[in-house]
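Every protein chain but one is kept in place in this view of the complex.
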Amino acid sequence: MIELLLILVPVVIGAAMQFGRDDENEKWSRWTGALVAAVMFFLALASRGTEWSFRWLSRPFTSAFHFGPTAISYWIVLLLAVCTFSAILAVNQPRRRRFIGQLLMLEGTMMGLFLARDLLAFALFWDAMLLPVFFTLLGWGGHSGTAWRYFLYNFAGGLTLLLATAAFGMLYGSTDVIGRTDVHLVGAWVPWIFIGFSFAFLVKTPVWPLHTWMPITYSDTPSPMVAVVSAVQSKAGLYGFIAIAMATMPDYVKTYAPWLIVLGIVSLLYGAFIALTQNDAKRIVAYSSLSHLGLIVVAIASFNPIALQGAVLYIIAHGLFSAAIFLTLGYVESREETRSLVRLGGLGASNPRLAGALCIAALAALGLPGLAGFVGEIVILTGVFQAGLVWPAILALIPIVLASAYMLRLFQGIMNGPEVPDLPVRADLNWIEGLALAPLVIALVVLGVNPHALTTFNPSAYNATTVSQGASK
Amino acid sequence: MTHHVMGVDGSYPLLLVLWLLPLAGAILAWAFGPQLKTAAGWICSALVGISFICAVAMWGPGTQSVSGALGAHQALFSWLPGFDFGLLMDPLSLLWTLIITGVGFLIHLYSIGYMDGDRAFARFFAYMNFFVFAMLTLVLSDNFVGLLVGWGLVGLASYFLIGFWFFKPSAVAAARKAFVINVAGDVGIMFAIFMIVASVHSTAFGDAFAFAGSYNSGWLLAICVCLFIGAAAKSAQIPLHTWLPDAMEGPTPVSALIHAATMVTAGVYLVARCAPLWSQNHDAQMLVGTIGALTAIAGAILGCAQWDIKRILAYSTMSQIGYMIMGVGVGAYEGGVAHFFTHAFFKAQLFLGSGLIIHALNNEQDVRRMGGLMKKMPFAFIAMLTGVIAISGIPFLGAGFFSKDLVIQGALEHGHPYLYAVGIITAGITAYYMCRLLFVTFFGSYRGDVDPSELGIRHPELAGTPAHGADQAEAEHEGSGHGQAHHAPAWIMNVPVAILIVPTVLIGWLMFGGDNSPWAHFFAQQFPHPQLSPAPIGEGVTGLITFGAVLVGIAVAWWRYATASAQSRAVERLRGESIRMPGILTHAYYFDLALDLLFVRTSQLFGTIFGRFFDPQIIDGAVRESAFSAQWLGTLVRSFQTGLLRAYALLLVVGVAAFMIYYAVIAGGVHP
Amino acid sequence: MSQMMAVPVSYYVGLSAVIFFIGVAGVLVRRNPLIMLMSIELMFNAANLLFMAFARAWLHNAGHIFAFLVITVAAAEAAIGLAIVVTVFRSAKHVDVDDVALMKG
Partner (left out) sequence: MIAFWILAVIMLGSAIWCISASKPVYSVVALLLHFAALAAMYLTLNAEFLAVIQLIVYSGAILILFLFVIALLSSGVASFSVGPNRLPRIAIPAIVLIALALGFFTYAMGHAGAVVPAAQAGSPLGPVGTADVFGSVNDFGKALFTSYLLPFEITALLLMVAVIGVILLAGDHAPYVATRKHAAEVRREMREAILREGRQ
């Protein structure tokens, strides 16, 4: 039942918050939202090992509303709860109540996605989670074209996901397979099913060359929303690769793994090079996301237990630091009304706390040892190298150097240098804004020092079987 | 997989305390800086002092040797199987710990005076303490990942402190450059870690070294080269040295602690720590030794062409680290480490001494605008004089002589006569440029009131003088109305310098006595000692040859800068020398330009092509074209929707007809 | 009767096809909605003729039932069609089908 609460409570409350006049109840909405998000966090904590199921279809294949965290998604769900909490506290958009409502609905639908143990439910929430972002883009974003681009790209992915799910159901007879290790699809249709899944996952992640919806979406979406989107929603595809594709059709994933590695490496380099030359702060982070998530794709495609462990670490780490960066950039934008590195500068002198927050987030993103990003990077690459992928490992090291260059450029461009006189500097972080960032920063440091809690996840649940499967072939 | 632990396992609370105290100080000063005000400086210094005391107290466990395990080992936690973390204190790390906390403590004290009145006083000490913590992490770690964590964190601390005055664009750029180049080095170490984990499934030093003999030699060479990329970046070895001179944008105590005494020697530590790996591979030794020697002589030559006092010291640091790297590279680990040890004292001494001058002259760093300071600042003169004696290697009068001799002789003993020659020549050049620094700064008459153009100062920012942004820096530095100039440094700045004079002069005697010296005893079990054939030239003779080179250097410097005629025409001579300085030297062999073209510009070009052309034109273009073709298809289909009833009927009937034809002709008619 | 018995079903099919085609041509070439409706009736009847012929050939009265249903539908169709024609006429004062063409893409 906890799963049901996790999904329905945010959705219902979020929907309820959409009613009423625009300017009503703005004040309590933040605290209601934060309270709901906090309760969701503790519910999510308690959800470990629980399951809930209700029969849905029996023909042409069986499926169920079956929810419950898997070994991996448990952490992603926690990440989602933390990020939503932070994002809600960081909301300073107009029509705040509605915005927070959208955030809660996004949380609920993504809870559904990550808790789903049934492919059909997974596909359902895959499309559902697009809607809050879409409406936020229409209501608060700059350009409606962005909203449509986001929606069309991701919905196209959702379509192939649904088709692949249907084909999966017809082939296997049931879609209630996520988190199970005994499902191994074979047949002439499986490559097509895999391609259908992959397309959805690659668009969502996104991976080169399906990424062009992402930079404009990330720069147009208001920061609290994009924090959650980049932190958690972008992990849906990666989670899908691990929990669905690798678990149920390992041989086919293996067949296509070289392509995935190539795409991952190209994303890695491509994103990093572009991030080096952008002037819009949020676009820098967007392209850096492309780069970082490419690394996770490489990790997944390398079929190595250590790399997979690192992928899970890095999924969480990337969620934490990208949320932190986007929230901080949101603070900067709300103060200075610009995101352009050309116009910004010298904020650090008058906003030391803001500078500190951005600094920690940027350092985590560039993989500073001692923060969570580094742990993921080194564990992934160790695994990738161990899997015999020497050149991918070498190429993946280049973006680490580039990351340090563009992240420092971002940080220094905003915070350092002479103070720009015509910027409307207002104030340093207030306590609510600080409270929003605190959980993210603390988690980054704790996981950076000792990520042991996260590595208790047993890769054999997904990988050992697949590896042995692959070996026996 | 057997688990090899270096050091005796156990619980060593002192080790944890000495490691974590500076971190506590950093957090304290960072979080409560505004409340603590100047107390932050005292607290942070005290914490580093306590760390030093703890390090001294760890002498016993750190040098113990029980059944082949040397030193003390404290296990901490584990990320994954193979990624185990712990602290290791053996003679090598003990030595580094003592220097980091001991010299660090003195420099902290000095900083209380130097940074007095700075708006971000507490922040400075937070960074300094953080640096000490990070450096301790680096040297105390018992595995490569922990070392890499420390490696990255000292880079961060260095970044913060170089860019401490972050309103200066030059400081910001220098900080970023230092950080990025160091990350390039980190990446090298990361790759070495991949190879090690792939071989031994563990990151622990013990496991990696126990396996050392059985590595494939190409593989081992690759590991060593990758490790050395990290070492070269951190220790400013050619070609990754370009960040070090720029790093002088940081406050002078920072230059003393980080960019002279401790952090930049991390590469030496790494090579010495991985001695079991290097000893197995002659090619790796050759490579490292050669690069060390090249850096030594290249840095020394550049030192002769600089006018910024801190840049001279920076190139001298680069050159001296070249010595150390050469030492540990060729296999003379004791020698290389010994040079680190003495260098830490005399270079800190030199930097702190120059800091006294800079502080007193209101941030003036150009030696051409100094002169005649001997009478104005006798204490600074003495401090600098002892430092110059030590670094130049004048026999028995300074510490540098003993350690440099160990390195040069070591090169010969391990069969590298060319490196030996380079070492001796470099010693002569070192003596020349250090004496040049001393004579130009302290002899003659004061030139601070001479118009810069008469001294040949054309581009102050290129010469390293803090020109743009300097006003603000000064305003910041003098923030609390501290008066225009510090003509009398506070005692707090003089005491650490005075204390440092003692080891600068005397510490070298530890290394006197060949194999029976206390130094050799200390490291008896640390490093591999291969059987070497005796060198063709004895140690005493080497000392004499070196001394000859040093005398030549001093004589040239004396002739050019210190004779009466040279001093009377100092302004014209300096102007002439500035103007006639070859471009290859003023631009430091164009390394910056080459790196900029090769890496920075290339990356930016890629980024621009991808971001401005590939993304919008090719990828989005393809998407747009497919959208257009869908639109075209729609227009095509739309043209059938004429609204004409009869046209619809026609289409319908044509469809029916098509079906009929299909069944009648293609499907072969009706079969009852 | 015997002469009639000799008629092959294919004759009926041919006749029906020709009438059907005449109906189609009527719908396509005439612009008068009334004649178009009548042409549709022609097509219905062509189909009905086939039903009858095959029902007779196989002695199964399902064909009759179908023809009956077709007649019913044709009646409904004619009623609706004529109602539309009247409505168009009342609104537009003419009934040229080519001019009632605003529902286009």
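For clarity, chains are labelled A, B and C in written order, and residue numbers in each chain start from 1.
Heads up, the rule we're going with is that a residue touches a chain if its C-beta (ideal position, glycine included) is under 8 Å from a C-beta of that chain, and two chains touch if they have at least 3 such contacts.
Worth saying up front: this structure is predicted, and the values here are computed from it rather than measured.
Which of the displayed chains are touched by the chain that has been omitted?
Over the full assembly, the chain not pictured touches B, C.
Please identify which residue in B:I537, B:A555 or B:A647 touches the non-displayed chain.
The single option touching the absent chain is B:A647.
For the chain that got dropped from the picture, name the residues of subunit C it touches.
Its contact residues with the unshown chain are 1-15, 17-26, 28-35, 37-39, 41-42, 45, 48-49, 52-59, 61-62, 64-65, 67-69, 71-80, 82-96, 98-103.
Could you pull out which residues of subunit B are in touch with the chain that's been left out?
642, 644, 646-647, 650, 653-654, 656-658, 660-661, 663-665, 669-670, 672
Here is the rule we use: only the chains that are shown with their structure count from here on.
Draw the chains as dots and join the ones that touch; what shape do you get: line, ring, star, complete or other?
line
Show which residues of subunit A lie in contact with subunit B when the two form their complex.
My answer: residues 209, 211-212, 215, 270, 273-278, 287, 306, 309, 346, 348-349, 352, 363, 366, 368-370, 374-375, 378-379, 381-382, 385-386, 393-394, 397, 400-402, 404-405, 408-409, 412, 415-419, 450-452, 455.
Provide the residue numbers of subunit C that touch subunit B in the complex, in ascending order.
These residues of subunit C touch subunit B: 24, 27-28, 31, 36, 97-98, 100-105.
Flag every residue of subunit B that touches subunit A in the complex, lowest number first.
Per the touch definition, subunit B meets subunit A at residues 77-80, 82-83, 123, 145, 148-153, 156, 159, 163, 166-167, 169, 172, 175-176, 179-180, 183-184, 186-187, 190-191, 193-195, 197-198, 469, 472, 603-604, 606-608, 610-612, 614-615, 619-620, 623.
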